[in-house]
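A single structure is presented below for examination.
With one protein chain removed, the remaining protein chains of the complex are shown where they sit.
And now, chain A:
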Amino acid sequence: MKFSVEKALSSGGRLGLITQASKCGNITLETPMCTLFTKGGSAPHLHMDMLKRVALVPDVAAMSLGSLADHHESVAEFGKGLGEFAAMKNKLVFTTLHDASLALATGKNDNSGVAVWGKGGKIKLDTALFMKVQEAFQPDWFQAMSDGDTDRECGQKRLHKSVDRTLDFLDEIVEKMQNSQILSKSSLIGVIEGGFSEVERVRSAKETALRPVQGFLIEGFEKGNSGKDLFSHDTFSNILTTTIKCLPEDKPRMMETVWSPLQVIKAFRLGIDVFSSAYPHTLAEQGLALVADYSLPPSSQAARLELGCTNPCTEDQTLYTDLNIKFFLCFTMPNFARGCILCFTMPNFPKGHNFHQYFDFFHHLRKAVLEDKLDELEQSLEQQNGNK
């Protein structure tokens, strides 16, 4: 994996290109981008056949180890890696530790390893098992083992330990990688920890940057998905900025946080390049549809970004968004439905539709930056969101 900056903003954000992104080295990706969120290696609720019908699906599928690690022996015997095993042959596979949509079960990590969680319960990974699993999965990118079980409440001592552990794991993995023919083409993603401690964040970033990693995943601000807006903590933006300043420019920075388009814009401005698409999934789980117009100027009337299932008809008679009953009359609002081929699919509709909206947003985000219209896009979304 190689990363180059195409265009940089004064705030730290940048348009970039990830070249030689895959193991075979032949894929180029544009950032900012999101990965395809999966559960058990599949887009939640979506048959591969249906996923193919969603436009702008990302080239990289993020697959968390929790639900998959247990099956590494089957995948090893299969012999062609996790991507092909999960019928995602045409995607790059990015193995992450945890399901980005869920909260972490906390207190299970120690110096010997970290716990990941599947339906079958806890799987304790030490670096030996971790590497065995990765060798079976043959990912294009893989997140190094990390102790991200920290948040704002954690004290200095805990954060120090989390940074130390994560660096120790990384060193062991780097050493083991030297003996692994199978993983020689895979890109190792180093993990930055340190909670809300600037000192620990800087230490984690600087130390990780010294190791042979191809990209950085920043985590440990919350214990998995907390459902809280990280930007509501007044120190978050500063700490993130300080952290990113310690990272080299020529490697991509990733966050797996569940973020709305507006939050993505904020994080992008600070210098994050690669995002998760867990957000549209978590919305759909709550029966919410992502409805916005990302074009500039918006070609449709202002609408809230998210439409809930309570009293759907009171504000606008043309919108029926009670997704609990699985009816969503996209055909009554063609402006929102542009290009959305999944608007009538009922049970799976929210997933397919929300995914499509989110992927479409990244397309427009990149376009807006290229055309120096990021402020306009942000304002347009804020207006549609009713924040003004």
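Going forward, contacts are C-beta pairs under 8 Å (C-beta built on N, C-alpha and C of every residue); 3 or more make two chains touch, one makes a residue touch a chain; residues count from 1.
Everything that follows uses one rule, which is that contacts and distances are computed from a predicted model.
One chain of this complex is left out of the view, and of "Queuine tRNA-ribosyltransferase catalytic subunit 1", "Growth hormone-regulated TBC protein 1", "Proteasome subunit beta" or "Gpi16 subunit GPI transamidase component", the protein name its UniProt record gives is "Queuine tRNA-ribosyltransferase catalytic subunit 1". Shown as candidates are A:L68, A:I173, A:I192 or A:L381; the residue that touches the absent chain is A:L68. Checked against the full complex, the candidates A:A86, A:C154 or A:L377 give a single residue touching the omitted chain, namely A:A86. Seen from chain A, the chain kept out of the figure touches residues 39-50, 53, 67-68, 70-71, 73-74, 77-78, 85-87, 118-120, 320, 322, 324-327, 329, 331, 342, 344-349, 352.
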